[in-house]
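Only one protein chain is missing; all other protein chains are in place.
Then we have chain A:
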Amino acid sequence: MASFLLRRLVNHAVLVVVAASLAYLLAAAALKPRANFEDRTPRPPAAVVEAELTRLNLNDRTPLADRYRVWATGVLHGDFGRTWQGSPVNDELWRRLQVSLRLLVLGAVAGFALGVLLGAWAAMKRHRMPDRLITLGSYLLLAVPVFVLAMLLQTAAKQVNDVTGLQVFEWVGESSPGAADGTFGALGGLGDRVRHLLLPTATIALAQLALYSRYQRSMMLDVLDADFVRTARAKGLRRRDALLRHGLRTALIPMCTYFAYTSGLLLLGAMFTEKVFGWHGLGEWLIDSITRGDANVVAAVDCFAAVAVLLAGLVSDVLYGVLDPRVRVGAR
């Protein structure tokens, strides 16, 4: 297994280099940071503009190859350059990654777990009321764009807050300033953060579980009449136990691959949620940087996305090996 993973890691490293380089070249060629200076009043002197752009390695008058060389040398030393504002990209990337993770982990895990359970339940109750309701609900969720869903949740939360007269839900930012200084100290700070998390987590979980439940339902339908489930029942397991212990366990295997890749992509894909709820995560940063023409940030985030997706692939390989004895190599 270890050598298999090593081989995969080497392959993936090559892929990351290619993906990151292409991302940089595209961003550097297409984005025009010079325009930012031209809009300023008063317009800065040409020499200053040139110097500033060159300092940030964003000068479109420098040949692309040279800029790429500078950028690549920096990246090899673990430095993604500077943002438009002049601060190091690395620090900001790290900070925003943590924000994104705080926002996403709960939602992604809850979405997966609930989606799998609902999908499995729907399959077991095929064509009956629970199945119909779950199917209807998941189609509804799939049909609603994430930002609409987020807005709807906000509206509903506002109603709840108004009716109860309490601030049960919060929907702007990660925390309220000064929450940790209240009567309950650090505990109050935590509570405040949880209140801020509720809505965005629900948004992400709902969007995810709709997809997962559809996939899981069809996976589960495949094993519903499987011979080994019948064997399990012939051994004396009830239908529900046989389906959970033997059916669901087998039907979960393909789902894990799907989960791993989705999670890798989710890091960037949560930009709507971040925007709507005012979380300053990676997705939001990418969008803002593109409008600003900040090629270094765009390249860094893309590079990070490539790493995330390929790591997800690696994780899915490991999970597959753990869950499915049939693919383990060198088992004999």
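Couple of notes before you dig in:
We take it that a residue touches a chain if its C-beta (ideal position, glycine included) is under 8 Å from a C-beta of that chain, and two chains touch if they have at least 3 such contacts; residues count from 1.
Just so it is clear, contacts and distances are computed from a predicted model.
Remark: of the listed names "Thiol:disulfide interchange protein DsbD", "Insulinase family protein", "SDR family NAD(P)-dependent oxidoreductase" or "Putative ABC transporter ATP-binding protein", the one matching the undisplayed chain in UniProt is "Putative ABC transporter ATP-binding protein".
The hidden chain makes contact, of the residues A:T250, A:S289 or A:S316, with A:T250. The omitted chain makes contact with chain A at the following residues, 3-4, 6-7, 10, 225-228, 230-239, 245-246, 249-250, 253, 323-326, 331-332.
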